[in-house]
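Shown here: the complex without one of its protein chains, the others still in place.
And then chain A:
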Amino acid sequence: MLRGVLGKTFRLVGYTIQYGCIAHCAFEYVGGVVMCSGPSMEPTIQNSDIVFAENVSRHFYGIQRGDIVIAKSPSDPKSNICKRVIGLEGDKILTTSPSDFFKSHIYVPTGHVWLEGDNLQNSTDSRYYGPIPYGLIRGRIFFKIWPLSDFGFLRDSPNGHRFSDN
């Protein structure tokens, strides 16, 4: 009787460990569902939207300009940020507004990317903390699940002029 219960418990623990390992590998190497909060990516992603992220591109270094990525925050490793990639290493980024007379540029250093939110007025991004190392990128968002009225692949950046010359 006791051996039956013990056997069942061990089997349950075994299944839980297997499930945990597979889930961890899936989230780490394949992708997962993410809920985004904050106004910095409006109108592309609103507060409390649920999106689908894939973690395959970053392992093969397939992240491109214009992709929306999830990255670890450079100042707080426990929290994630969700921004669009504006520049890759070697790109020249315009840091002043295009209407200013004296323009200033910055070059993205090797191994780093420049991120900006779509809602430029209300986004702390690379304009505030500088380019972030590529190794902080966790995954790429490519599909929105919720709200259903906005279901589908994500739109291109509304700030098309931000992709400056290389």
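Following the convention adopted for this analysis, a residue touches a chain if its C-beta (ideal position, glycine included) is under 8 Å from a C-beta of that chain, and two chains touch if they have at least 3 such contacts; residues count from 1.
Here is the rule we use: contacts and distances are computed from a predicted model.
A chain of this complex does not appear here, and its UniProt-recorded name among "Electron transfer flavoprotein subunit beta", "glutaryl-CoA dehydrogenase (ETF)", "Integrator complex subunit 4" or "Mitochondrial inner membrane protease subunit 2" is "Mitochondrial inner membrane protease subunit 2".
Although one chain is not drawn, the whole complex shows that of A:9, A:48 or A:75 it is A:75 that touches it.
Residues 61, 71-77, 109-112, 132-136 are the ones on chain A that touch the missing chain.
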